[in-house]
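Scroll down for the structure; my scribbles are underneath it.
Excerpt of the complex: some chains, original placement.
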Amino acid sequence: MLLKKNVPVSYVLGKIKVEMALLALYSTTVYVVHTYYHIPLVSIPVAVPSILGTVISLLLAFRSNQAYNRWWEARTLWGAIVNDSRSFARQVLSFIDNTYDDADKKAMKERMIKRQMAWCHSLSQHLRGQSAQPELKRLLSDEERQSVADVHHIPLALMEHHANDLRLLQRMNWINDYQQVAMDDTLTRFSNSMGGCERIKNTVFPVTYSFYIHIMVLFFVMLLPYTLIEFFGVFQIPLVVAISSSFFLIEKMAIHLQDPFENKPTDTPTTTISRNIERDLKMLLKDESPAEVDRPAITVNSTSVYYVL
Amino acid sequence: MLLKKNVPVSYVLGKIKVEMALLALYSTTVYVVHTYYHIPLVSIPVAVPSILGTVISLLLAFRSNQAYNRWWEARTLWGAIVNDSRSFARQVLSFIDNTYDDADKKAMKERMIKRQMAWCHSLSQHLRGQSAQPELKRLLSDEERQSVADVHHIPLALMEHHANDLRLLQRMNWINDYQQVAMDDTLTRFSNSMGGCERIKNTVFPVTYSFYIHIMVLFFVMLLPYTLIEFFGVFQIPLVVAISSSFFLIEKMAIHLQDPFENKPTDTPTTTISRNIERDLKMLLKDESPAEVDRPAITVNSTSVYYVL
Amino acid sequence: MLLKKNVPVSYVLGKIKVEMALLALYSTTVYVVHTYYHIPLVSIPVAVPSILGTVISLLLAFRSNQAYNRWWEARTLWGAIVNDSRSFARQVLSFIDNTYDDADKKAMKERMIKRQMAWCHSLSQHLRGQSAQPELKRLLSDEERQSVADVHHIPLALMEHHANDLRLLQRMNWINDYQQVAMDDTLTRFSNSMGGCERIKNTVFPVTYSFYIHIMVLFFVMLLPYTLIEFFGVFQIPLVVAISSSFFLIEKMAIHLQDPFENKPTDTPTTTISRNIERDLKMLLKDESPAEVDRPAITVNSTSVYYVL
Amino acid sequence: MLLKKNVPVSYVLGKIKVEMALLALYSTTVYVVHTYYHIPLVSIPVAVPSILGTVISLLLAFRSNQAYNRWWEARTLWGAIVNDSRSFARQVLSFIDNTYDDADKKAMKERMIKRQMAWCHSLSQHLRGQSAQPELKRLLSDEERQSVADVHHIPLALMEHHANDLRLLQRMNWINDYQQVAMDDTLTRFSNSMGGCERIKNTVFPVTYSFYIHIMVLFFVMLLPYTLIEFFGVFQIPLVVAISSSFFLIEKMAIHLQDPFENKPTDTPTTTISRNIERDLKMLLKDESPAEVDRPAITVNSTSVYYVL
């Protein structure tokens, strides 16, 4: 989960420091050439960057909107995974009636709920193209872990294990027919959330659109000093840097938001969410929270998940 | 529920009085320096704030839109909690057939419906990081209240109690198999609403976006006096304050709307909604409304929930 | 249902005639002071109202959009009530098998379908804070009508009666277990539509946002004559009135659309919709349409529901 | 289904030829008066139509958006009717087990699927206020057709027949209890689509909004010649016509899109969709396509459904 803190200015500016340096150099050059060498420059009326600015603003607004929607959809999908994981655990615990404390039933419940935790971790890592072996080791039986070791899509294989267990539960009459169908519905919702994340991961934002906006911003920035120099003289340098930086920043934000599963600090925090799911499901299992595992892990990336740029 | 009243001007202005004072000081300084000390100021053509104004307006419109959507989604989630609480009570009352006035059944019904009231209150307080002990004391049995005293997520634990009661109802044949699944569906919807609120609560609005807009507004405000002084003279002071205030106000509104569970007067009114749910469910239970409990509670915060800024 | 007619210009202008009169007076005063008394006025460059106009347009567009969405959501919720009322009647008529023309079953069907009509009317009046006694008298049995006479939320109480009848139907084996759950689903949808309407009714549109836009429009209107007088002379008076009126009109429209259950002619036409539901359900019941009741009622408000401002 | 073709320029211009003629006359008059009679005209600075143009563009964009959404929702509702008709036919064919080729079952299946075709045609005509007798004659039994001859809402009555047949199927044990409920769900979806279309049909777009935009466009068009004449002389005439026409065209498009069930060539193509549903369901029934009925009907309106203005 993202922590709320004041963002240090240095962090924000760090994202665009190369662009800012180049722009400062460029506008200084224009100023020097104009003032000391008296080379007559093309004089650009203020209306030209004004038109360009409006057009770029509209396009950036459209783009930010779509990028934000992708980011928010990704967050909503993981929100649905949280909800459905809790619902799945609730169904496992309340549909199977082990009031008389049947050890077999208890073991089965634990197996299924721990597999659900493992599924969340494995989906989180699968989306980032990374291995979830540490979590799988911790949460799955050795046998089950080996059965999914070689498959190309671990979360899908784990869902299949869930479905097989549902059949088992029904065959043993631990759940009735309607309960099986109701729990299968929950698996379908997991499948939909998983597929939704893959869709966002695998569908690039229309590339030429991004490319074209970038070109227009560069073009706008190039024209700016010629317009401002007449009115502001040497003050045009900070003005150019300030105005241009804001356009670059908005652009950068859209680029970061539109791909939320790329293992960047601005990702949808799938690792933290998976860990929270684990904590909640363990509470439902009346299990002790493995404090020694959780805390250091949170500390590790605590410096890098503060900001969403 | 928010009451409709005319908003006193003083309330609106109170939100931004620091900004207004600083701006008045700043533009007065500009005026004094310009007029009495005859220090030649940079003359900024009207087109520069015009471009900036359009850009900022577009960005603020985008931002207000997203903030409004978060606020409205939070309200809709709590609307769903109202609807599902009523549906849950209806199912409890009509699925369990106690026409022959079975005292056990009646007690069970009351226990479940009161737990649902307690769940609403506990979720409301959980989202704000506060304790819901007074409401839990009033609505839960002592035994149940102690069982959830130490858990980190009380609403989730109460949902588990609901699910256990559903299993009990089914085992005793007070509800049939389909009814259990149908009521479990209702629990799933509660789980979704709860998770949706937590998602809004825990996901910060992209921070640098807010930060960047704030910088641009400040920048715009700084330039304004230099542009207006030529045309308006001393009248530029109120003009600058008026125009700038409006940008600050829109910004403030977005900041308030985007985080609707922060225990501010502009929150989603979860306390009032929970109290209304309690009143409606009590009506369904044919219970007397505990007038002496309700009324003072409403009075307490009646002065602070009038406005949504 | 709203009738399509040409809107007389007088109706549209009637909504803002006070504002128009004041504006005409104001701009005439400016003209007279400027022209006959030769008092030098502040000369405002055309760019200032131009910036303000763009900003206000963007904010009004955002606001109109949100207001329109609330209005359309209210309409959609009542559309869902129409659909679900028909589905409920269909389920009542086809799930209960009275092919051999059982008088008891027939009476039960009629009771439930008439109660559904009564529910629509009572919700319509409940949202407006009015009494639905005439319709309840017409559609409910005396006994049932008295049982809901004192409750604070009549539609909710009627839903409870529906649920009790479902239990009765199931106990008598007139419907089977799945059919009870399916019909309970329909009741849940009614509950959701009812709650959605209450959410729209009880949630005020962010007040300071409206307030702030109003202030900006006033401010814009105040500046307008000073800008236009140089170019247009006496013609600035109609120009100021025309341009300002359009902003006021858009604002008025948003204010009307955003609160669709306030017993204004621009409401969601819940009374007409309820009457149409009654007509459709009566057709399904093979009942004669009570022409002498319906027709005058429609005539009464036929002059006031033509326009949506 | 709409065919893709190049739109002849004459078609597009035909929609607004009256407006174009009047505008040409008006701007010519302005030119003549200005040039030959040397009557000094009010000189309007270019900024005034510039503000107006931006405002109108924003309002037209909002309006086009809402009109497009209504049109797309209507299309989506008919898409849902296509999907659900296929699903209904699939359920009828696969839930009723007539592997041993029972003639009664076969006749029942055909009756239900043909009634579904008839329902689509009757809804299409009902929305346009026209009679669907030819299609009903072709697809329903005489007895059934007469039973719906006098009702005011034929599609609703046909749904009732569907529901009665479902009860019949269940009573004869041709479908089991769950299948009845599942098919009743499909009927509920038909009911929702039907109600959605009626909602769009019966809810006028806020009238004064359209009216006000129209007034603003006219006002803008009136001012245009005075602004352009100084820069362009006689060339202002085509310029005024070109710029104004584009605003009128956008406005016209919105007006056409917002009411998609008015029997215009730009409607949602409900007749064609109904015919396609008929073809698909006949394929599922393994029926021969009645080529002699279909083809001429398609030819008749093939010239009028090409364009969506």
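Things to note:
Per-chain numbering from 1; labels A, B, C and D assigned in written order.
The definition used in the following text is that contacts are C-beta pairs under 8 Å (C-beta built on N, C-alpha and C of every residue); 3 or more make two chains touch, one makes a residue touch a chain.
Since the model is a prediction, treat every value here as computed from it, not as a measurement.
Each chain in view is the same protein; 4 are placed here, and the whole complex, as held in this structure file, contains 5 copies.
Keep in mind that, in the parts below, only the chains that are shown with their structure count from here on.
Shared contact partners of chain B and chain C are absent; no chain touches both. Note: Cα superposition of chain A onto chain B, rotation of 70 degrees, nearest 5. Although chain C and chain D carry the same sequence, what matters here is overlap: shared residue numbers make up under half of all numbers found at their interface. Between the CA-based centres of chain A and chain D the separation comes to 40 Å, rounded to the whole angstrom.
For the pair chain C and chain D, the distance between C-alpha centroids works out to 25 Å. Residue positions of chain A in touch with at least two other chains are not found.
Taken as a graph of touching chains, this assembly is arranged as a line, each chain contacting the next along an open chain of partners. Pairwise chain contacts in this structure: A-B, B-C, C-D.
Taken in their complex, chain C has these residues touching chain B: 42-45, 47-48, 50-52, 54-55, 58-59, 61-62, 66, 151-153, 156-157, 159-160, 163-164, 166-167, 171, 177-178, 180-181, 184-185, 187-188, 191-192, 194-196, 198-199, 202-209, 211-212, 215-216, 219.
Against chain D, the residues of chain C that register as touching in their complex are 1-2, 4, 7, 12, 15, 46-47, 49-50, 53-54, 57-58, 61, 64-65, 68, 71, 75-76, 79-80, 82-84, 86-87, 90-91, 93-95, 97, 99, 176-179, 181-182, 186, 228, 231-233, 235, 242-243, 246, 249-250, 253, 257, 279-280, 283-284, 307-309.
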